[in-house]
Structures are given as structure tokens and as C-alpha cells.
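All protein chains but one are shown in place.
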Amino acid sequence: MSMLCIKNLTKRFGGVMAVNDVSFEVPAGSIMGLIGPNGAGKTTVFNLITGICRPDQGEIIFDEKSIVNLLTHNIISLGIARTFQTIRLFQNLSVLENVLAGRHSRMKSGSLRAMLRTPFQRGEEEAAIAKAVQTLNFVGLRRDAAQLAKNLSYGNQRLLEIARALATEPRLLILDEPAGGMNEQETTNLITLIRKIRDQRTTILLIEHDMSLVMRVCENIVVLDYGAKISEGTAETVKNDPLVIEAYLGTDEE
Amino acid sequence: MRKILFFTAAFCLIAATTFGASTIKIGLMAPLTGPWASEGQDMKQIVELLAGELNEHGGLLGKKVEVISADDGGDPKTAALAAQKLVTQDVVGAIGTYGSSITEASQNIYDESKVIQIANGSTAVRLTAKGLKYFFRTSPRDDEQGRVGVQALEKFGYKNVAILHDNTTYAKGLAEEARALLEKKNVNIVFYDALTPGERDYTAILTKMKSARPDGVFFTGYYPECGLLLRQKKEMNWNVPFLGGDANNNPDLIKIAGTDAAEGFYFLSPPVPQDLPSREASDFLKAYKKKYGTTPGSIWAVLSGDGFRVLTAAIKATGSTDSDKVADYLHNKLKNYPGLTGTISFDDKGDRVGEVYRVYRVNAKGEFILQP
Amino acid sequence: MRDHSKIIYSTMTVLLAMSPLFLNKYWVDVLNNVGLYAILGLSLNIIVGHAGLFNLGHAAFYAVGAYTAAIFNTRFNIPVLWLLPLCALSAGLFAAIVMRPIIHLRGDYLCIVTIGLGEIVRIALINDIFGITQGANGIFGIDRPSIFGISIRRPHEFFYLIWGFVAVSVFFFHRLENSRFGRALNYLREDEVAAEGSGINVAHYKLACFVIGAAWAGMVGDIFASKMTIISPESFSFWESVLLFTLILLGGSASIPGVILGAFLIVGLPEVFRGIANARMLIFGGAMIAMMIFRTEGILPSRPRRYVLPDESSGESRA
Partner (left out) sequence: MEEFFQQLTNGLAVGAIYALIALGYTMVYGVLKLINFAHGELFTIGSYLGLTLLTSLGLSDVFGPVLAILLLAAMVMGLVAVVGALLERTAYRPLRESPRLSAVVSALGASIFFQNAVMLIYGARLRVYPLGILPRTAVNLFGIYLPLVKLLILFASVAIMTALYLYIHKTRIGTAIRAAAIDQGAARLMGIDVDRVILIVFLIGPALGGAAGLMVGLLYGQINFTMGWVYGLKAFTAAILGGIGNIPGAMVGGILLGVIEAMGAAYISIAWKDAIAFVVLILILIVRPTGLLGERVAEKV
């Protein structure tokens, strides 16, 4: 059974075909990679899935339900979470509060309960903090909980983004270049973390430039070039696909 | 900040008790800043001039008169504060202020503290309809002016009249008075609307008004806009006669409009000191000119001078600074007091008694000529 | 550090509560104005400080509340304090309706729209919209408030009403900002896209903070109307919105003590400068620039929230 199913997805920006008739499926419980040269339309696919932009054509089915016309926060509450390629943390808030942002969609108390500080609200708040701390523990940032997000190292900011996404308890986690800017050691730890997340029954879809990471961690890979899917399969299949080699050699130094 | 506040407050208290006895304090509440700053600054100059003269001649009841000014900023809330400030400084009476709604915001504060208030530029009828014992005004009322204005329009024989106001309390009140009276007399109101004060280009309004084809226009707003209207009307080559309300009695009107455009403009006004034969008026003008180098900008500021004069006269006559005695004197005993703007008496509501309004016309030299 | 400031704040509170005993009417009335601005500032702080939305038209909501109170009090003789909920409701509803279609506008576009809104409301009041606002005259003869049959009229009496309201406001706004709701506003202030991407309904929260801020300002309008007994459109000018906006940034954005201090500055400074009469606003303008340059974040900037964390080792720790 597939967690996410994308059918004939198309998106134009002005005259540019950012995503051109792309279809693929993400099996439940798998780690899937989306790769391609710069400007291939990978991030656009992510933005389409999470409702940040709307597709011109095509279907996005999450858990047997179309999510094409939903707003981003609704998609998040259905169980998809994402990180951003350019780190988008709440820089002036604490690490803990950044993770609490992820808890938001799993909480209910509104302004009235907050003003009255009902027992329900207090209980919920405590539970959210406990859960957030647990998530920070999970990614290894527990000790930095009180820091402001902007004071974290680059690698830790990436981890915090993941923690914030995980705090929404997603069934599908979308990672946009999670290893960007990380050193070798951090990348290795990241791979362990990604596997750990998958082992908690979360499906993962990731974009990554670091080929070694993709090849090591992803069970299935989809390759985009100029917005169109040019190859799909296991790491082994994709690596040997002449179209893929041409796409990378022709445009990218990698 | 709070420390500063407390300190200042404490200081004021001490100051008030230490120096309180040696002078008679008269408050002046005026718009020293904000949109009506020019009126307020004139008021201050006039009242200070008169107080200076009074002190030179021995003061009042053997004491010096001290004028305490408070800025009301042309805004009701600031006015309420200014009134509180004057009240706590134990003023015997307060002169001011300009603008009916601003005055209104301060009325209760003076009344509750039994401080005499003599307003100068507050013409709304309702101010004296509340039965406040300590409230007086030297300015006339809107209904009075409306009546005189309609009389003038009738005399000119206009059948179709355009009325333009500027949506301020005063101008709108006057416009409504005039409209009601004119409708009773079966004059057609072919145009009735409000401009936005403070703008420069009123051609859109004039164009619209012109297409309504009035015989005459009654503009109830203020001179800055009126000057522009006259000028732009002239530039449009439209020769409709204009009648203005009393807020147009200001020499700047001619400067803005230019003499050629202003010629033939009629307006209503209490007589200005220049037109009064009385010695008080001419002395005052001379002294003002000597001290400040110009003539007073508007009649409203001069009315604050009248407020000061009747208040000090009442204190002198009663030999007391007791509000009840002074108020009683002003209500009942002060009759035909020679003011700067003509004789002054008050009725039991505190309104100025008598026909105050005159019609003026601008001549070819740009002078304001009192019409018979 | 924390305990230190606690001592300062409680001393200040006690001093303030006792101040009517040794201040004259005028200074008490100045404090009353400070109090009104403090509550208005707190209500706008939710929008400007916490959500980072550029609102230069808060006077519009304040006006809706004040006019609701004035109209219902003068026409139907309903006591003004009973009208508090109605004023909150009308101002909040007004905000919900007019902000709904424009809430998605960004930064400076939202700014001009709120300015426009303030002007439209003011012009509507002047033009006696629906024949109920009595134009530029304003509405007069509004009752003074009364509590248990005691009429409140003198500044000293108003002092306790207004500052009591300030205390209630501080209490509720403090809770509000330390909650899921308050955090959500901060997220969208920091990064709208990331907030939405973390599952926060950004449009909803933007609108909600406007509604809450407006409702609170509406209640201040009620108190203001009953204090002045007359209200007219000039009390709700663009200038009023500018002052409110300024006091928040001078005092400290998103900081409750900052906003209250800002109210002291914005009302107090011009009063202290009264002595220099004509030049007082000049100095005020210069002071605004200087304060922003030397205390960019305001005089009492907001502090990070504190959380009690469960911890394996020490039981709890701060974050």
C-alpha cells in the first residue's frame, strides 16, 4: 500500500514547466529519495505536496485521500510534515518553542481557555512540553532546549527543523536537503536518525544533493530533470540509468 | 518615569500652596499646538497683554493677576486634562476654549470644581443648554448666526442657494440651522455637502457646485478653505456670489484669495475691534500692535480677551474671588459692559445677550467693510 | 535578576495604587489617561507586538466600542458598565468582518489598509452614518459609570476603575501570551511560511488577534466614553493610532511591562514638557527618534518565556 501517490503532477511558473507530468508512489514505511540536478523541480514537488503552491494539473493522494485543494496547515494535521531547504526556524524563539510549534496542530486550547487557564489547558500544555522534550531528546538537542534557535550551529538547526516536523507526529515526513551544510560526522548521525524515524513507522521522502547519503539510506529513488521524471527505482537501477548519468554530467559538476 | 511624575506632582503641590496666596490666578485653556495652534497662540498673546496692562495699573484687589496657560491641543481628551490642571492650580476662572466639542469636554470639570469658565470660540447651542451655573461665553450662538445669515440671503433675493460646510461641529451646525430656516422660507437648496478641510484643490467641489446652478453660495467653514474656494472660483471664471460664516473674518482670507477674487465676498461676523468706535477697542488694538507688531488674527482670539476682561471686572466689582458671587454678578449685574467686541451682558444661561452679528463685504482694496 | 525585577514591579504597583492619596486631581487624571493608553496598548500589543502585524488603525476599533457605549447608553439608558460585553462584541465583530478579506495582505500593504480603515471609520462618524453618530458634534450626555450604586465621577474614583481594568488586562494578556495562542502569534511573526508549514492556521490567528485586540479596545472605548461623557470623531483620529503604535515600540514590543511603561512615556512626556508650551511636541518628536536609536528594542524589551521542563536528572529545569 502506498502512503503517498502522485499522479501526473504539473506546475508552470510563467512559461517555465517547473514540474511536468510527474507520477510516483511512496510506499508506506519506506525511505524514498527525490533527486535531480539543480532546478529540476524537486522543491516544487514538495511545495505542491504541502499545499504551499497549487498544481495546475494532477492528483496528490495521501492515505487514499486527495489533498490537492487543502491548505498547508490542514495537510500538516492530516499527518504530513516537512523541513525547509533554506532553514526556516523561528530564529528569535527558543529551541523548545520551535518544537512546540510542531505540537500546535495536535493541541486544542484556544484563546479563551488560555485566558481562563482551565485544567484542560494546563494539562495539555504540560503534555505538549513533555512531548517536545522527548522529541528533542530523540534528535539529541535536549541540552539546548532553552537556547534561542539562532544560536544553534548549522547542523543543529537542521536537526531542530526535523524535531519541529516530528513533533507534529507525521506519518509522512518530507525532508528537503536535510544534510545541507553538514559535515561527515553529522551526516552519518543524520542517517542513523532518519533510519530511527523510519523505524517508528514514519514514511520518509527526502531530497538530497549528497549522493552517498541518498544511496545509503533510500530504498527507492525518483530522478527529476527539467521538471520531468526521467528515472525511478532502487539506488542500483538509478545509478546505472544512462539518462540519469547524462542529466548529471550535462548540467551538474557532481 | 513615574519618579519624575511624582516628583513633578509633588513640586506642583508645594508650589501651589506656597505661592498661591499672593496672586489671583486666571486660567487660559487654548490650543497652543495642533491644528488650531494659530488661534490658541493669539489667545495667549491677547490674554497676557491684557493681564500685563491690568497689573501695571495696580492689579486686582491689590494682588497681581497671574495667567496660567494650559494647552488643549485642539483635542477633547487633552482639553479635559488641561482643565484638570487649571482646576488643581486653584484658578479663579478659566478662559477658553476654541471649538465647541473641545470646550464641552472640559465643562463638567470646571463646573464640578466651581470654577468659572468663559468660552470664546464655542458657538454650539447645546453648551449653555445644560444649566451649568459657572459657564459663560463671549461668542454668539450658531442659531443666532444662522438667523442673520438667512436674513442676508433673503435680502440678496436668492432663490436657489448652495450650502457648503466642512463637517466640523461648528460649520455643520451653522449649515444645518441655515438649511432648516431657508427651507421654511421656500428657498431651494440646490446643493448641500461638506468639503474636507486642509486640502488645497477644491476645483472638483466647485465644478460640481457650479453644475447645480445656485444664485448664491453660503459657505459656513473657515477662512483657509474659503480663500481657496474664492480664488479657484475666480480662476474658473464663475461669478457666483459667496456668503461666508463668521470663521472667515480673518485678514489672511484676502491674502489667500487675492483681492480681485475676494472682492464682493460677504461674510457674517461679530464686529471686529477695528470697526468699533469705542475707546477700549482702539486702545487694545494699539497696544496689541505695539507689543506684537500685527493685528490679532481672528475675532475668536479677541473674544478670549473679552472673557478675561469681564471676569476681572466681576472680581473687581464683587471684591471677591468666590465663584458664586462672581457668577451671580456676571449673570445678573453685569450690564452693557464695554467689551472689545461691543457691549457685553449675559443671560441666565450664560449666553451673551444682544445682536452680535453684522454683515461685512470685501471691497476692491480687500478691506472688510461693515454693511449697514 | 528575576527576583530583583519582581521587587521593582511590586514596589511600583504599590506606589501606583497609593498614588491617589498624595497626588492632586490633575496628576491622578494624567495617570487615568496613562491607564487607558496602557490597556489600549496591551490590546494592540497582541497584534503589533506578538503577531508582528502592522496596524496603524487601532483607533477604529476603539471608536466602535466607544460609540456603541454612547449610543446604547444615551438611547436606551443601559448603564455603561453593563455595556462592556456589548462593546467588546461590536468592536470584535467589526474587526472580524472588515479584516477578513484583507488579512492576507503583507506588511506595509496591511499598514495602509488599517490606516484607511481608521480614516473610513472616522469619516463615517463625522458624516453621521446611519443617523446614529451625530456627526462632528459627537454624542454627549453619556452617563458616568456606577458600581453598586456608587457613581464614579472624580478622577480619584476613576483611577481605581481604570487601573483595576489595567490589572485585569495584564492578568489575561499575560496568560494569553504564555499559551498555545500566544506562541502561534509569535511563530507567524517570525516566519509565516514556516508557521503554516508547522501546522498553524496563519490566516485564522491573524484574524483572531485582530478580533481580540479590537474587542479589548472596544471595552476601553466604553470606559473612555463614560469618563469623558462626550465623544466626538476627533478623539479617534489617525494620530491616536500612531500614538498607540508608538508607545508599544518605545516601551518594548511584546512586553507587558514595556507597554505600560510606553503608556507612561507617551502620556507623561508631553505633560512634563507642558512648561515649554509651544515646543513640547518638537521635543517629543526628537525624543522618539533618540529612544529608538538608543533602545532599538524598546526600553523594556520582551523576555523569552520560561518553561518548566521534566528532566530525568534534576526533576525540573528552566528553558
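Chains here go by letter, A, B and C, matching the order in which they are written, and residues are numbered from 1 within each.
In this section, a contact is a pair of C-beta atoms (placed from the backbone, for glycine too) under 8 Å apart; a residue touches a chain by one contact, two chains touch by 3 or more.
Here the structure is a predicted model, which means the values were calculated and not measured.
S.K.: Return the single residue from B:224, B:245 or B:305 that touches the missing chain.
M.R.: B:224
S.K.: Just one of C:15, C:147 or C:282 touches the chain that is missing; which is it?
M.R.: Residue touching the absent chain, from the options given: C:282.
S.K.: Which listed residue, C:83, C:113 or C:300, touches the chain dropped from view?
M.R.: Looking across C:83, C:113 or C:300, the contact with the absent chain belongs to C:113.
S.K.: Quickly run down the residues of subunit B that touch the omitted chain.
M.R.: Counting only subunit B, the missing chain is touched by 33, 35, 37-38, 40-41, 167, 193-196, 198-201, 203-205, 207-208, 211, 224, 227-228, 231, 235-237, 252, 255-256, 258, 297.
S.K.: What does the interface between subunit C and the hidden chain look like in terms of residue numbers?
M.R.: Looking at subunit C, the ones touching the missing chain are residues 48, 52, 54, 101-102, 104-109, 111-113, 115-117, 119-120, 123-124, 126-127, 193, 238, 242, 245-246, 249-250, 253, 278-279, 281-282, 284-289, 292-293, 296-297.
One rule holds in what follows: only the chains that are shown with their structure count from here on.
S.K.: Touch graph across the chains, line, ring, star, complete or other?
M.R.: Topology of touching chains reads as a line.
S.K.: So which chain is the furthest away from subunit A, centre to centre on CA atoms?
M.R.: So the chain farthest away from subunit A turns out to be B.
S.K.: Please identify the chain lying most centrally, where each chain is represented by the average of its Cα atoms.
M.R.: The most central chain here turns out to be C.
S.K.: So, what's the distance in Å between the C-alpha centres of subunit B and subunit A?
M.R.: Centre-to-centre distance between subunit A and subunit B: 71 Å.
S.K.: Residue numbers in subunit A touching 2 or more other chains?
M.R.: In subunit A, nothing touches at least two other chains.
S.K.: Considering subunit C alone, which of its residues make contact with at least two other chains?
M.R.: As it turns out, subunit C has no residue touching two or more other chains.
S.K.: Help me check something: in the complex, which residues belonging to subunit C touch subunit B?
M.R.: 12, 15-16, 19, 22-27, 29-31, 33, 126-127, 135-138, 140, 153-155, 228-232, 234-235, 261, 264-265, 268, 271-272, 274, 277-278, 280-281
S.K.: For the complex, give me every residue of subunit C touching subunit A.
M.R.: 172, 175-176, 178-184, 186-187, 190-191, 193-202, 208, 212, 304-305, 307-311, 318-319
S.K.: Taking the complex as given, what residues does subunit A use to touch subunit C?
M.R.: Listed in rising order, the residues are 50, 52, 71-73, 76-77, 81-82, 84, 88-97, 100-102, 104-105, 107, 109-111, 113-117, 121, 124-125, 128-130, 133, 145-146, 148, 164-165, 168.
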